[in-house]
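With one protein chain held back, the other chains of the complex are shown just where they sit.
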């Protein structure tokens, strides 16, 4: 694995319009179809919860729109590897859902209903843990998960396992002291941790230039003596391949920093209005590289699916989202008698 | 100022024995004599407080022995500049004393007597602030001073001043998250701050290899986009010159990271016993490069002083230390009625 | 006088003090063009420039440490913590350093700094956007702690806090931001730190509270009034300095004390008020000291049902007061 950043061809020629996924190495067509199916499901849920927020049914949501290729590309690599554990962050809706939640479980989480798989309605949607799908994110305190991920990797090593830990965070999180501490410890102990920065150049309204004085965050890896790579986070295959490589490296040699350049299509959360601070047209331009559209186009161009099949997948996803919404809407919130449960573990 | 590290010739050929100061650029002979006078005074006090600790009169002390060239070299540069402010750390005994304390004031601080100029007996010796000498170090919490120093520089800029802030810390402090945060903020705002790491390769017993996975700490500067320099911290002139350059750079272009390679001659503090963890002979070898001895040799070799003059300076220092000890010993501790004073400022 | 919301009062106080004193500046996450996530600094970057309304990197420890350093240089920083839940990474600079800078230098250094933070729950914020953090500051000598309940108090106290030469933690209950509105004088005014305010006089029970729950206490007091029980409601306004005199006087008058807050009951501010009465008004107490407070559950679940179960409410308070009255 090179110690310096690589840019994918995709990133290099991506001037927005008409970007197109390359065909993957080591992925079967069936993988791509599966990926697309999940991607479109996730997007459909993502759009729905935003609408449900406006209807007063979902108190808060952070959208993954624009980050999906990064989240699903890396997830796919982790799944192919088979022995990875994930510490995502609050924007990783696509990752968390695609990792194994049903649409109904997801909707229950967003509405704070009993049976929310992450926290049983105690936390913000999809905060907590989903151990069956090998995911922990106990809080949305920015950067707090990084040292925990490193510790998890340490615990795995102590237990004699070869698990690689993927920990996700935004460009804003790079400023936190704990991000430094986590990378430093991981480098000293050569722990199998992949630090994945989903860099969308904004922390709420704060632009990257107010967050760091360097061009590429991945450059910071060299100050810990491990490799840092920047990839086009709008491109599924780049994200998949870079993560696969990183997993191999991490398991044998220690940490890797993977910066994925993504776009935030929506406001920071449903509570935010990005028109206050984003230049006009920026989001529209970014949307021309929408990973959902891009992948659909590739599947059709490469004759893996027909337009009709693509439409059918989208229709099925929409239907699943509709059903999930109804189920969640009709289900009960946690009973107030449970307020005191599990303050302590038995 | 180069963006990459420079090693002084001194550092390059310093294999311990017979190291010798180069003659300085831009320093007068009188400066060197003044420097030597302060150096020997500081050393004499440093040795005395260790002895006083063993007699039960000084509860705790951290020695600067081996760090003096770094501390006084940079201090001298700051003094020559005339518009610098210092945020030292607990090991900067030599710096703090040479910056303007009398030996008696110093001793009062170590004995926790009323009139201790730093905290009036409230804190560990020489912790607090010495504003007349442009020094603040409010605590000995490792790395807590770095962001404060950056904030001080920001305040100076807001007030329309050109002050350059020098902040000092050890290699252990590099691991703290706040060190990252301080350097990051300073780089974004291009603040005139010089981060001076007195790298003695130990944090109490913890060796540098357990603290970082890189060879030279100064390499980390590149991840903030500012220059990092490593100099031989046992060599007065290297430290002086590097700091002078850094001050010029900082004032016009923003932060600089200055790593000074030093040796800790004594145990971590009077409470520590470094024989538990340091390889035999290491300290003895390090002492062959003692900055006090080295400078005396230079002064004599270059015929700036005679051996006799050097001896006379040493004798005067010892006498001053004796007198200061007596004064401090005879003076009163703070009255207990003052316990509640200044919890709040009026 | 115009009717304003708490957030408007806060914004006005900052604006006026910035106009009055060029040393005052704001630093925090998204305080600039965004105007803060609650819009406390809306429009101020335009008015005062980005050098005095500084968008900080996402790193609370440095926000606090840098503000502290600037205060050492004589500036009057107002660092903003976006939600009180995120103050923890900065707490060493606050509890360890800022609170002790004056004491530890025997007065050589002052820390004229106001640390603003929205706190508290009842807004579906879940575990990490609802926290009550006041006790940690209340228990730290060297800090002052302010927790206003009304727009009038918020403005007057914030202006005093900014002019104070000590680190002041200024706690704004985020549910009051838009919910609580009230008259705010057009003319300049300040309110002294350290003075509680009797928001309702009464003779049979003293209720001590602050922030959001103060309003719930007033509602409960109304309810009890209709039942013939005359409740005095003391609004602490500042937790430190604590106005022990007003509290003790009221307790001595009524003989019965209840303390209400949203923060976890054990070791909360209410414990201190109870201990104060048990220690210094013992002879006057006609009944046990009652605490109606948040339960000992990590603050505070997201689901509406659980949040309601956690929160003190006018009904829960009225119940408690009723029992105490009957004692």
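Per-chain residue numbering starts at 1, and chain names A, B and C are given in the order in which the chains are listed.
Here is the rule we go by: contacts are C-beta pairs under 8 Å (C-beta built on N, C-alpha and C of every residue); 3 or more make two chains touch, one makes a residue touch a chain.
Small disclaimer: the values here were computed from a predicted structure and weren't measured.
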{"item": "Interface partners of the hidden chain - shown chains only, full complex considered", "value": "A, B, C"}
{"item": "Candidate in contact with the missing chain, chosen from C:14, C:146, C:229 or C:297", "value": "C:297"}
{"item": "Candidates A:148, A:206, A:243 or A:267 - the one touching the absent chain", "value": "A:148"}
{"item": "Chain not shown: contacting residue from B:37, B:133, B:210 or B:309", "value": "B:210"}
{"item": "Of C:1, C:19, C:225 or C:278, the one touching the omitted chain in the full complex", "value": "C:278"}
{"item": "Given B:68, B:178 or B:219, the one touching the chain that is not displayed", "value": "B:178"}
{"item": "Selected residue (touches chain absent from view) among C:57, C:148, C:194 or C:270", "value": "C:270"}
{"item": "Touching residues on subunit C - with respect to the absent chain", "value": "61, 85, 88-89, 91-92, 95-96, 99-100, 103-104, 127-128, 135-136, 138-142, 240, 242, 264, 266-272, 274-275, 277-280, 282-283, 285, 287-291, 296-298"}
{"item": "Subunit A, residues in touch with the chain not shown (by the definition above)", "value": "118-120, 122-123, 127-129, 131, 136, 138-139, 141, 144, 146-156, 158-159, 177-178, 181-182, 184-185, 188, 341-346"}
{"item": "Chain not shown, touching residues in subunit B", "value": "59-60, 112-114, 119, 121-124, 127, 139-143, 172-173, 175-178, 203-206, 210-212, 271-272, 276-277, 333-336, 338-340, 343"}
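One rule holds for everything that comes next: only the chains that are shown with their structure count from here on.
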{"item": "Subunit B and subunit C: spacing of chain centres that average the CA atoms, whole Å", "value": "42"}
{"item": "For subunit A paired with subunit C, centre-to-centre distance based on mean C-alpha positions, whole Å", "value": "37"}
{"item": "Residues of subunit C engaged with two or more neighbouring chains", "value": "56-57, 59, 61-62, 89"}
{"item": "Residues within subunit A bordering two or more other chains", "value": "175-178, 210-212"}
